[in-house]
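The complex is shown incomplete by one protein chain, all other protein chains being positioned as in the whole.
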Amino acid sequence: MYRYFSEIFSGLWSLIVGMRITLVEFFKPNITLHYPHQTVKMPARYRGHIELIADEEGKPRCVVCGMCEKACPSGCITLEGEKPEGSKKKVLTSYKLDFTKCSLCGSCVDSCNFGAVEYSKEYNLASTRKEDYHFDLLKRLEDRHS
Amino acid sequence: MTLTFLNIFIAVVIAIAFVAANAAYLVWCERKGAGFIQRRPGPTENGLWGLLQPPVDGIKLMTKQLMIPGGVDKIVFIIAPVLAMFPTIISFVTIPFSDQIVAHNMNIGLLMIFVFGSMSAMALLMAGWSSRNKFAMISSVRAVSQAVAYEIPMLVTTITVVMIAGSMDLMEIVHKQGGGFWHWNIWPLQNGLFNVLMPFSFLIFFICSLAETNRAPFDLGEAESELVAGYHTEYSSMGFGLFFMGEYANIVIGACLTTILFLGGWDCPFGLFPGVWWFLLKIYFLIFTFIWIRWTFPRTTIYSLLNLSWKVLIPISLFNLLLTAGLLKVF
Amino acid sequence: MIIETVTSQLLELFPEYAQATEHVVEIVALEEQPSPEAKKGKKEQLVTRQNGLKNCSYDACGYHLDLQLSTGQLLAATALLFKNGFFLETITGVDWIKEKQLEAVYDFSRYDFDLCRVVVRTRVPRENPAIPTITGIYSGASWHERETHDFFGIKFQGHPHLIPLLLPEDADFHPLLKDFKA
Partner (left out) sequence: MTEPIVLQPDETFVLNVGPQHPATHGVLRVKMTMDGEYIYNAETVIGYIHRMHEKMAENRTYSQYLPNLSRLDYLSAMAYSHGYVLAVEKAAAIEVPERAEYIRAITVELNRISSHLVWFGAFVLDLGGFSPLMYAFDDREQILDLLEGITGSRLTYCYFRFGGIYNDIDEDFIQGTRQFIKRMRKALKMYRKLVTTNIILIKRLKGIAPVSVDMCQRYGATGPVARGSGINYDVRKNEPYSVYSDFDFDVPVFTECDAYARYNVRMEEMEQSLRIIEQGLDKLPDGPVNPEKKPKAIKLPPGDYYSTVEAGRGSFGIRIVSDGDKNPYRLKLRTPTFSNMHLFDEACRGMLIADALAFMGSLDLVIPEMDR
């Protein structure tokens, strides 16, 4: 008999305690961010898709060693370069990133010994077309510097 | 005679409007309440504070295709949502909002509400049965056993109140509680009876109305994580909309009844500003409590629900009935 | 120590060595790990290991006992491990295509602090890979065996429900075989 009533009362008390907590929460300010109207600032180390880094002249720092291409687990990087007449260094002619396959692991940046690629801070990437994610990074670099 | 019919007709139209507006805006309240409890703003995009959300939702529901899945029992399938909505609207006819505002007062008003209230369980059963969906089926069986289990303590507590008032007329019950805060049925002091169990009676009635309206924590019928959407899994468009409105209309009825039976109806606590607003204030406070409870507790299971009903609520309410009868005899 | 008990009990499975245990138990020490054979090339690897019990260095390879046995001895060994309170970590397979063999690997471990990890392996020919099921002893082997059947096509004889688990229901290919081409 005693257990019966004590269970009822302790049960009721636990319910009241719970309700008090949610009532307190009710009057606390909101913690959510109104996404399209407000946005978060990406942290400095945010890993977006990669982007080529330019040197002082606006040319890509890339020396076409192909380490990133080899390191990429998903094979989303294809790059080409050619040796112009009379030059010792190769020059980058195309750097394509297939972002549909990229898993943002960062192996390419890790593997680059010349500091030629970095992460972009872009995250508002949405499209209904697959082709929008075949990035031509060289072109993007030129666009930024023109 | 014709005047009475006209009266009732107008009352029903007003009741439908009241129910529809309430149902629509209670959804908004629910979402806002849930939002604030969870520290987010709830609907905000449509209109000021998202106030246009309910009409927008209504239009969306109405423009959707009414799907009738193959293999269902068509007649029952179509009748069920209507049956979920219709009795609740009828019940509003006899609910007194204040001394003057009542569509048609009856001396058996309470009985009528209970009769129509039981019909909603039938609607759920019909919906679940006709849907040809195992989840819906389980859900409707649950809903019925729950409704039966909770009807009993609810009726027993109601009888207690009826005995105190000596009438089944809702007006009369409110009048008996007139005279201020301490005269309401919820307090042990009312009518010179020192019945200490009355607050518990109120609690029992409140719990039962939660269970009757299939609200959390007793929303076993539409236990989302178990039975997907329960009895209205197969319903789309306004079929679903009617169930939804019926649920909220039931909540309003439950709150109205609790107010009338225990919180003194439109009676103002300390003689301040008497009027219909006291009634509305009380029912909306109760509705807020419904929402508050829903967003606080997890769901019970069918056996703990039945255990609660048969082992706790029914014995206590029966004991209170006996005690009240004894006290009435003594005083 | 559980390692000694289990070792002595497991050795009873090999009656021919019962007297001379030192034939079977080799100690693979940590510094020996990158063994000279490994550097010589893969030819050396083809020498198939004899059935028997190997004491391994936990620090180097992550388990204490490495038992290779014939399919006939599997049930006895498993029952023995079950009796000693081991639980089944996982079952997997390895395709030794050069040796034309499939290997089923069973990992056992213990819940208590008397640490002992036992690896049981058994090899079957690639053409007709059949191994008795251990679901009678470890019920939890059921899914692991189904998975191994999916990936390697090893038939677990006596398994109550040997249908594809992770692959589609109608899968008739075994993707982890080395000669599998998608």
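By letter and in written order, the chains are A, B and C; residue numbering begins at 1 in each of them.
One rule holds in what follows: a contact is a pair of C-beta atoms (placed from the backbone, for glycine too) under 8 Å apart; a residue touches a chain by one contact, two chains touch by 3 or more.
Note that the structure is a prediction, hence the values are computed from the model and not measured.
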item	value
Omitted chain - touching chains that are shown	A, B, C
Touching residue (missing chain; options C:Leu53, C:Ala77, C:Val119 or C:Leu162)	C:Val119
Positions on subunit B where the hidden chain makes contact	34, 37-40, 134-135, 138, 142, 216-217, 219-220, 223-226, 228, 295-304
Subunit C residues touching the omitted chain (full complex)	33-35, 38, 42, 45, 59-63, 66, 82, 85-90, 92, 94-95, 105, 107, 109, 111-113, 115, 117, 119, 138-140, 142-144, 151, 164-168, 175-176
Contact set of subunit A toward the excluded chain (per top definition)	10-12, 14-15, 17-18, 21-22, 25, 31, 43-47, 71-73, 103-107, 110, 119
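FYI, only the chains that are shown with their structure count from here on.
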item	value
Centroid spacing, where centroids are CA-atom means, of subunit A and subunit C in whole angstrom	42
For subunit A, residues contacting two or more additional chains	none
In the complex, subunit B residues that touch subunit A	33, 36-41, 44, 292-293, 295-297, 312
Contact footprint of subunit B on subunit A as seen in their complex	8, 15, 18-19, 21-23, 25-32, 34
